[in-house]
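Partial view: only certain chains, each at its native spot in the assembly.
Labels A and B are assigned to the chains in the order they are written; within every chain, residues are numbered from 1.
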Amino acid sequence: MMISFESDYIAGAHPMILQRLVETNMESTKGYGFDCYSESAKEKIKKACGREDVEVEFLVGGTQTNAVVISTMLSDEEGVIAAKTGHINGHEAGAVEYTGHKVLEVPQEKGKLQVADVKQLIEDFYGDDNHDHMVFPGMVYISHPTEYGTLYTKEELTALSELCHSYEIPLFMDGARLGYGLMSRDTDVTLQDIANLCDVFYIGGTKVGALCGEAVVFTGNCRPRHFMTSVKKRGALLAKGRLMGVQFDTLFTDDLYFEISKHAIDKAEELKQMIHQLGLEFFLESPTNQQFVILENNQMETLKEKVRFGFWEKYDDDHTVVRFATSWSTTEDDMKALRQALQTL
Amino acid sequence: MMISFESDYIAGAHPMILQRLVETNMESTKGYGFDCYSESAKEKIKKACGREDVEVEFLVGGTQTNAVVISTMLSDEEGVIAAKTGHINGHEAGAVEYTGHKVLEVPQEKGKLQVADVKQLIEDFYGDDNHDHMVFPGMVYISHPTEYGTLYTKEELTALSELCHSYEIPLFMDGARLGYGLMSRDTDVTLQDIANLCDVFYIGGTKVGALCGEAVVFTGNCRPRHFMTSVKKRGALLAKGRLMGVQFDTLFTDDLYFEISKHAIDKAEELKQMIHQLGLEFFLESPTNQQFVILENNQMETLKEKVRFGFWEKYDDDHTVVRFATSWSTTEDDMKALRQALQTL
């Protein structure tokens, strides 16, 4: 089988998750998330967040989670501010707009929103005499790590949080790859910080060791009323909620989530060194598990025969940006095979 | 642990499914359903349907599937005809309406649409001079088995199919419990019949042995264009599509899907006999895995301490209708324990 650095969702689930699914399989439980495993997982996540006043809900995938959270938290007249490169803006097929809300696009730097840009948008809005004809800024969406693998600093997050709170709008963090952000060697942001600075965020499972599943954390009692019914209305309620429960319960037992995330980071650091040693050019060297490299088009074609990787974007007529992603499932053998393939380009 | 006849989604997955998930777990595959297991599962389902011109797509759950199929197949001016008791009409939190389409409610008998009623609605519509101000009948939705466990005969299905085709609207079958319908001792309808008579239908996994997943079958090239993008737009695209692929591939290997459905039917027949022997009163004795019994309220309270079952509806001030559901996971011990509990009422 061809080795793959195509994404962080190429393998199944961490083996301990499968083991727990097998062990609990024949137990009969209540449906729709009222099972004991979901309850236990929620408690463990609360504890990891270091706050008692949070509520945890499980959803199946990232796009679904973004659409559900955004559409249930926005008021009718509001839209959500996001970076031009934000996942909701470019790569979710218009799922937010499908719920009837606009994504208010703001420039980005390496995938990150700049506080000044967000401030400008909000101030321009309220400074405009005609703003009743415009979409109200009703939420700020950030991804952490971003689509480019970059991370917000604690200072940046704090500034965004303060800005949001001064306008009484929630700060929402898409943490589809949160584990990889938390275990980065270049971050000063902890899960507790996030729970303190964001109003709502999610801890990604799909890309960090689960078969599927995202754990949404609402802080400060901001969970929408009748959230379960709204989830059902959006076709997002899982009958066998235990599937989420068992997975997240396992991920948050004995720090498994953090350990497997660290593994991916270690492999990413190796990968970065390898790229440097081989004299290849970075498009963007990130502090997390995604690395963006510029390849000559013919190199790219050669490499394709041995390794799966992600197409990112055209660089110029002769070059292409490609993405290599490590994950919890990246092995030593994968790394060796990649080195070999890259060496012979 | 308390025994449960509460529903057919109280247990995990059939053990062979879990085994295959474990076996394939560390293989790296493409995402979003482009993996080899999804491909294989689709081929097996096609074969089981006995038609080459069908296309199979996997979605996660029943409400999601109903909303995705209905909203992508209806035109702007159209709504979907359903029985008053149809799942989409009463128990999906308005998921169809959330997509901007009306459910056109029609009376029912034991959960089933009557051809004459559907015909009446359509003829009244086209006979009304003002019908441009009304919602066009654009699809007929049926569940098989219905919410009451009842089944359409081949004759009834044929009549509905002919009616739909004479008005050029699709017939859509919600087969969340399809296996139990196909294995009923009182049916003359096969999977091939369904593939021939319906334009689109789904083979339920969640309630028939899978952790999650429904296999939608479009016949005669009626799959909407760019269906994958529409699925993504509705937050319903699973990154690790292999989770569906492996499950349905297993279910459609060596007739597992049919075998485990037959098991549930055998247990249901035992259950029906037991109810009769114990002199309890049926509200509705169905040919599939759901049985509806009238209990005195104090009997119901007593029973609750030993067995989990479904509350269905108030019968009168002193009686309640409750539901017992068997499934692929019902054991001989469950049956014994239930008999014991019912005997001592």
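We adopt the following convention: a residue touches a chain if its C-beta (ideal position, glycine included) is under 8 Å from a C-beta of that chain, and two chains touch if they have at least 3 such contacts.
Nothing here was measured: the structure is a model prediction, and the numbers come from that model.
Student: Can you report how many copies the full complex contains, not just the 2 shown in place?
Tutor: Copies present in the complete complex number 4.
Keep in mind that, in the parts below, only the chains that are shown with their structure count from here on.
Student: How many degrees of rotation carry the C-alpha atoms of chain A onto those of chain B, rounded to the nearest 5?
Tutor: About 180 degrees, rounded to the nearest 5.
Student: Could you state the distance in Å from the CA-based centre of chain A to that of chain B?
Tutor: Going by mean C-alpha positions, chain A sits 33 Å from chain B.
Student: Please output the residues of chain A touching chain B within their complex, sorted ascending.
Tutor: 1-4, 6-7, 9-13, 15, 18, 21-22, 24-31, 60-68, 92-95, 98, 206-207, 211-212, 229-230, 232-240, 242-243, 308, 329
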